[in-house]
Structure formats: C-alpha cells, structure tokens
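Heads up: the structure comes next, in structure tokens.
One protein chain omitted, others in place.
Just so it is clear, A, B and C label the chains in written order, and each chain counts residues from 1 on its own.
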Amino acid sequence: MADTMLAVVKPEAKAGAEIQDVKIPKFGPNEVLVKVKVASVCGTDVHIYNWDAWAQSRIHPPLIPGHEFCGEVAAVGDEVTTVKEGDFVSAEMHVNCGKCYQCRTGDAHICQHVKIIGVDANGAFAEYVTIPESNIWKLDPAIPLEYASILDPLGNAVHTVLSGDIAAKTVAITGCGPIGLFAIAVAKACGATKVFAIEVNEYRRKVAEKMKADLVLDPTTQDVKSIIMEATDGIGVDVLLEMAGHKDAIRLGFDVLRLGGRASLLGIPSRPVELNFANDIIFKGATILGINGRKMYQTWYQMTALLKAGKLDLHPVITDRIAMSDFSKGMEMLNKGTASKILLYPNGVK
Amino acid sequence: MADTMLAVVKPEAKAGAEIQDVKIPKFGPNEVLVKVKVASVCGTDVHIYNWDAWAQSRIHPPLIPGHEFCGEVAAVGDEVTTVKEGDFVSAEMHVNCGKCYQCRTGDAHICQHVKIIGVDANGAFAEYVTIPESNIWKLDPAIPLEYASILDPLGNAVHTVLSGDIAAKTVAITGCGPIGLFAIAVAKACGATKVFAIEVNEYRRKVAEKMKADLVLDPTTQDVKSIIMEATDGIGVDVLLEMAGHKDAIRLGFDVLRLGGRASLLGIPSRPVELNFANDIIFKGATILGINGRKMYQTWYQMTALLKAGKLDLHPVITDRIAMSDFSKGMEMLNKGTASKILLYPNGVK
Amino acid sequence: MADTMLAVVKPEAKAGAEIQDVKIPKFGPNEVLVKVKVASVCGTDVHIYNWDAWAQSRIHPPLIPGHEFCGEVAAVGDEVTTVKEGDFVSAEMHVNCGKCYQCRTGDAHICQHVKIIGVDANGAFAEYVTIPESNIWKLDPAIPLEYASILDPLGNAVHTVLSGDIAAKTVAITGCGPIGLFAIAVAKACGATKVFAIEVNEYRRKVAEKMKADLVLDPTTQDVKSIIMEATDGIGVDVLLEMAGHKDAIRLGFDVLRLGGRASLLGIPSRPVELNFANDIIFKGATILGINGRKMYQTWYQMTALLKAGKLDLHPVITDRIAMSDFSKGMEMLNKGTASKILLYPNGVK
Partner (left out) sequence: MADTMLAVVKPEAKAGAEIQDVKIPKFGPNEVLVKVKVASVCGTDVHIYNWDAWAQSRIHPPLIPGHEFCGEVAAVGDEVTTVKEGDFVSAEMHVNCGKCYQCRTGDAHICQHVKIIGVDANGAFAEYVTIPESNIWKLDPAIPLEYASILDPLGNAVHTVLSGDIAAKTVAITGCGPIGLFAIAVAKACGATKVFAIEVNEYRRKVAEKMKADLVLDPTTQDVKSIIMEATDGIGVDVLLEMAGHKDAIRLGFDVLRLGGRASLLGIPSRPVELNFANDIIFKGATILGINGRKMYQTWYQMTALLKAGKLDLHPVITDRIAMSDFSKGMEMLNKGTASKILLYPNGVK
C-alpha cells in the first residue's frame, strides 16, 4: 500500500478546493481504515466550497470534506472485533461523545459534543478515510454500491419520515433537494397514501415526478393551499416534512397541515423565522419535531431493511457520476441547480 | 317498498339457520336503513350456525346474523344529517354506549357496554339492516363493492398491524384466516420488510402465498423457529401478529419474537393459555397488545385511505361469491376449510 | 322557579358590561339547566370586557360571558340519562360537533367546528346556564366548591403538563397567570423534580412562591438562562411549559430547553413570533406541542383524580371572591394586575 492518496482539500480559509496528494490517514486501536469506493456530495460540501458565513464560522482548514460514502475495509485497529479487511461498509459520520446526558439516554444523534467527520475532521472525499469502529456500518453485499454511498442523506429522510406515524397518512414535503426526494420514496414505501411535493425549482420538480410524488406543486404559480385542501377533503395533510429550510416553505407547510397534524422539520433556515404560533401551532394542536442527523443506530437498521427488501427506488435522485478529480465541476453544477445527487469516484467512474 | 324481506335467520337455540321472509326493520330518528348489496361471512357466523359453546352463551334466537356488509342508504331518520338516501355505505357494527370511561377517553372500541349488530341484535344477512347514524361509514364510490363488504375484518387487520410501528420491521403472522391474510397485505403496504406467514392448513397457506407473504411456513412439517432465526440474522422478528387464537401458535409466535419486540394478539383462544412468562415476556422486554375490534373511527379512516390509494390487493382472500339463499352451503365450505372469505349476495350473484 | 335571573351581559359592541335581569335560558331534550354556585373569571373575559381586537372579531353581543363555573343541576331534558336534579356539576364549555375528522379520531378538543359557551353562546356569569348533557362533568361532593369552579383553567394546566412525560423531569414555566400557577402544582404532584417559574410581574411571582415553585425567576433583573443552566448541570430543562404567549417568554423558554426536550405551548401570542428554528428546534431535536383546551374527557378524569386524592393545593391562586354584581370591579383588578383568580358568586359571597 502506498503512503499517499488523492484527496479533495480545502487548503485555506477562502472559496474553492484543490485535488492534492496527501498522506493516507492513520488509525488507532479502535479505528478502521476504509478505502472509499463511492462518495456523494451534500449541500454542506457546497457551503464549505463556497466558503459562506456558516462555513467560515465552523470549518478550520486545511480539511478534507466529505461525509457520504461507502467503501471496503482496508485495515483495522488491534481492538476492532466487529469488522475485518475486505468488508463492505458505510459509516455514521456524527461521532458522539458517549458520556453526555443525551448519549446515555438513547439520543446520541443530538450529543452535546458531537464531531462530524468531513466537517470537524478529515472526511471521505479521498481514497481513504479513518472511522471509529463504533461508527462503521457493515453492509450486505446485496445493497447496490450507489445506494450505499448515499446512506447519510437517505438516513436523514428515513429519520424524518419515521419520526411519527406515516402509514395511511397524507404528506406534504416542502423542498425537493435530495433528502426531500428520498422522503417521497420512503413515505410511499411506508404506507403514505398521498404525497404532495412542493418545490420552487423546476429541475427538482421534474425529479420529484420521477420519484412518483402523487402531486408535484410549484408554489410560485399554483395555489398550493387550495389544491391540497381540496385533495384532502378540506382537512389538510396529516404530516408535514419540511426539507427546504426557507421561511416561505415553512409557513406554507403549516398552512396546509391539519388540526392535530405532525410537522417534522429537517431543513435548516439560515436566519430566524416568523410564524403565527397561535394559529399554526397552538389552536392547531400541532406536534412539531426538530430532526437532526440519524438515530444511532435505529435509522441505519431501518434504511438497510428497506433497501434490502427492495422497497426504495432512488435512482432518479442520482443525476450525475463524476471522477473525484472533477470535484469543482460538480460544485458548479450544484451552484447552478442543474444536478441533484452527484456521486464522486476517487479512482474515476467505471 | 315492500314490507318484508329475505333474511338468514337463526330461529331457535340449535345448530343451523333458515332463509325466511321477515319484516323489514324499523328505524328511529337517529338511525339509517341500508339496503344490503354484499355481505360477507365471518368465523363468528360459523360459531352461531354450529351453535357451539360460545354461541349458546351469547346468542338469543331468533336472530338475523351478519356484521360485515356494504349497501345503499334506503331511508334515514328525521335527525340524521351526515348521510342521505342513495349513499354508498358500510358500518361499524360495534355500537358503543358513549358514556363509560372507555368511550369518554378515546377507547370506544373497548366500551364496557358494547352491543354488536348481527350478534346482539339483528344484522346484515338480509335485504335490509338498520344502523345508528353514528356507526355509518360513508364510502367513496371508487372503493370496489367487494372490498366495501369486508371492511369489518380488514379493519381488524389494520388495527392489529398499526397498533405499533411496522415500517422497516420483520413480521410473523400466526394464523392465516381472512384477517391474517389481510394483515399480510396491510403490513407490506405499510413498509414491513419481511412477512412470515405461519399456518397449519394447506388451503390457507396457498392463499398466503398469493397474498405475497415473503415466506409461508407450515409448523407441522418445518422448523419454523430455525428458519425465522436464520432469516433475521439470529435476532427474531420485530413484530408478532397473532391471528390463530391457538396455544401452539401463540407459543411459537413468542418463540420467534425478538428481545424488545411487539406482539399484537387478535386471535381468541377458547380456553386459558399456558406461557413461559419469564422468558417470553419479562426477560424479553416484550410489549404485548390485546386487540379488539377496530379503533372508532381511526381505523376506518386508515383503511379507507389505504384502499383509495390502491395500496391493498385483497382479491386472493375472496374465494367464493354465493347467493344469500345458499347460506348453508357456505357454512359447509367453511366447516370443511375449503374457502377463505365468502361473499353473500341478498339478491343473487350477478 | 322564577322566569328571570341576574346575569352579566355585554349588551353591545363596545367596552364594558352590565348586570341585567334576563330570561332564564331554555333547555332541549339533551340539555341540562344548571344553577350556578360559583363562577370564575378568565383572561378571555377581560378581553371581552375591554372589547379588544380579538373580542371585536369574535364576539356577537348581546352575550352573557363566563365559561368557568360549578353548580347544581336545576332541571334536565327528557332524554338526559347520566345526570339528575340536584347533582353537583361543572362542564366542558367547548362544544364539539362530533362529526368532523378530529371528533371521530379522539381529538374532540380540536374540533373543526367547536363552539364555546360563554364566547359563542350565553355562558355562566348568570344564575343559570344551559349545557348539553355530553358536556356536563359530574362531580364528587368531596371536591371543594372553589376548586370545582376553576376546572376549566386547571384542565388547561393538566393537559399541558401531562402532554408528555413529567415524572423525574426538570420544568420551566414561562408566565405565571392562573394556568401557569396551577401548572406548578400539577407538575410537582406528578413527579417533576425541579420547577422554575419565570414571570415579569412581581404580584404573580409572589403567588408562584406560595405555589412552591423551586425557583421563581424575574427575567427583567435576573440572568435566567445562567441560573437554570447551573441548576441543571449545564443540561437545561427537560420540559418547557409556555403560558405567557409573549415572544420574549417563548424565546427565553427555548433558550433554557435541553437538547431533546419537550415544549408544550399554551399561551397565545397576539401576533407572529420570530424564533431561531435552526438552533431552538432543529439542531436541538426538540418536540413542540400546541396545546388547546382540555382533552375530552381524559383531562377531566385526570384532574378529578388528582383533586380527590388531595394532590393539589391551589388556594394561593384564588386571590379574590366577589359578588357577581361587582363584576366590573373584578375587571378593574385584573386590568391593574392586582389579582390572580377571582371567583364570582351569583347570589353574593357567603
């Protein structure tokens, strides 16, 4: 094995990224070295690339980004027992402390001291990445490589959809980025009877149609509230899955939510949101759930089971496959809005 | 409208039933008279026909049995506001008191003073049946007539399956009578990833296969526990849906239930059951739910939504369609075990 | 029995109210006429008296206000079966339709077509009031008259506190009007281990101390966040009960809520509220519950049980007892903030 590897590197505190030849990372007795086969690009990576306000406040270059991937175990530390060289794996990239109140009471996904590989430490846009054994997720070879590389955002969708009852429910999804699009498939596979996908971007609406949303709506030209109210016998939707993180989407979502409905909020607004608490929450008797990451590791079991059972067709979301060396081209496509999920191949697309 | 109608009547306290010409039932100001289009036969009707111990203790002849049906509203009482002549309807046949603790706290389906139409009062194996307005369930004409006639047992299945989480779960169903068979379809439509159907009767196992259970098992010839343990990575199933009401099925069901699993029990054993509480419940950390009837009216909304969305293919369960006048033939088929769900047509099969 | 009675009347669309001699109300076959023994005054009654924007949009004079009371059954309609002349009763004043989706699925407290007696129809600030039988709550004579007159707001508190786990939890209550004060007692009776009461008004803070909040805090002079964080080992509170309906209180409440905590919102803001959804809801993994009215009738059973068991000492909240004829004086006290819960006696204080 060579000493060095190719990696996407954010070398300093400014926009952009470079492909560099860097040292293959070391691993401790409880860690696993994984050879990355496919990685995928998240909106977070675009924030880091663009060096926006959030990135400036959080990221400490130099950094190898990337937190969505799958690969093959290349080597394991001395105390690792649950995984061995050659295993097909992905990983939960939120590394929790294991000792805070949340970690000790089943809420490790909201650990007080969480560190994210690919954000707070070197990540998976490289030929190799080091992962703690506890965070490795061993995969059945039956799961397609492409799906294995997107388990992180698929897990966000599964966690959001399954944070409350979904069977026999009507659902509005506001925002059709990759997670919103995955949520369409997950909701339908789990018994949702009508899924309304609401999205301002035409490119994304087209993908939402391919994902078989029952109704794809454009709030810039359509009276979304009237349409949904009519389609739900005047009741409104049982469940709102908010994936846009934009105040207009949030407000519209609550507008169409029924009395007593559930709103699971995953999209992250970049500034405070003004909402009519009286009508939209209190008189409505709404239940609102803040959704962060994936349940460790309930969500991973759930999505693995759904994938193995063939319940999810996610192909329409994967719009592009590029070599890792073309990383900057991928960033441009996402900045222009002409791609959904882009897969990166460290050793080139085969 | 004529004064009299044809009906199946249990005339006296002994086995059998007769087709009689009887008075069309009256209806009060809050009641609805429904012209029955299709009724369906339940195991309870067989107990009444055979005049077994349970029937002798509960039934007071003369009685028109029948509690699964759909039809058209023929007339409504003066104070009825939510339904009108010509509407396509079915009905919840458990009439609750509305005043006991359970009724006033959202558990009307386990009302202390419940009366069942077709058991405690004249039922739907007739040209007409009278139903309180509160119990009428108005149907979308999009729902097929055959499905509309089996909402009562389908509701049992929906209530059982959805009494806990089902998405991304593995499921064992013990007993493949009509409700167990419906449960296969409901569980899969709501995201169950593996459904094991366990049944001693060959006829029923064949229907279970048509319902697309992932694995249909015969406990008289197969090592069900080993097979399920292997198919679940040694963990056992997440969910047991007990539909047999037989001690062997119950014990086998608990045997294959995983630590921390959920057991929803619907099948009614005719005598006490001996179970290893220490291993099967306590050390296992199991959750056991007794399931009775259908949630009023949450279950009705759920099953209507699933049917309208086309999520359920129930046709394999409906094995026979006969004229109501052939009622006794239907009873014989069920006693022999050569039919699953039999539909009755008061005015003959068209 | 006389034909007329004394009542508080809002005669026309302007501020104020009058004591008038009016007809004793009629009652239908399913209704109950109650002789009011004690009524109590709610903030809503002050809005109606002051004729503020909300009142102008909702109230249609002439109206007898009043929706908190207890009394004795004076007469019952022909079809009433569960209550008789002489019974000691209170009532749920939210009259639900019984036919909408929410009513039919156990959520009658958020009925789409709810009418409130004392707001949308003549209420209890009178010698007699008419109530539908379904809404009558029969009381054990063991429950003190004064407590019986405040079940409506006590029910708000019970519903809010028990809308999630409370045993062994730390709790912040923002806003110490009567419902917030009741919530202190309810939370402690149900196992809350630390209750922080946060209130800007000195009069109310003093009552909060008498209600035995563990710590009573003034956000205008104290660093509430630091104090609570220190008192909770840096974790924050498990539960927020928001009773103020003011944006500052809401924001402070979310500030002190722990990761994964529960916020039950009852206080009604008069305008939209701006909140940092990213930090306060989403990253926090918070559960937010909009609370409206009282569960029908789960909450009523709960509060009756707590009162009968002697678990609640509510006396500090009842600051004043006046004759109904002094209604306007009561309004002035509440407008000045020099009273908490005021009881009204139709026939004078004895």
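What we mean here is this: contacts are C-beta pairs under 8 Å (C-beta built on N, C-alpha and C of every residue); 3 or more make two chains touch, one makes a residue touch a chain.
Since this is a predicted model, take the numbers as computed values, not measurements.
One of B:Ile19, B:Val46 or B:Leu275 touches the chain omitted from the figure, and that residue is B:Leu275. Residue-wise, the contact with the chain that is not shown comes from B:Ile250, picked out of B:Ile59, B:Val95, B:Ile228 or B:Ile250.
When you scan C:Ile166, C:Leu252 or C:Ala278 for touch with the missing chain, the hit is C:Ile166. Interface note for the absent chain: among C:Lys10, C:His94, C:Lys194 or C:Lys284, the touching residue is C:Lys194.
Considering the whole complex, the residue from B:Gln20, B:Asn50, B:Asn292 or B:Thr319 that touches the absent chain is B:Asn292. Of the residues in subunit B, those that touch the hidden partner chain are 101-102, 105, 107, 109-110, 112, 235, 245, 250, 258-260, 265-270, 272-278, 281-292. Residues of subunit A in contact with the chain left out of this view: 81-82, 98-99, 101, 104-106, 296-298, 301.
On the side of subunit C, the interface with the absent chain consists of residues 158, 162, 165-170, 189-191, 193-194, 301-303, 305-306, 308-309, 311, using the contact rule stated above.
What we mean here is this: only the chains that are shown with their structure count from here on.
Spacing of subunit A relative to subunit C, judged by their CA centroids, is 43 angstrom. Centre-to-centre, using mean CA coordinates, subunit A is 41 Å away from subunit B.
Contact with two or more other chains is made by residues 101, 105 of subunit C.
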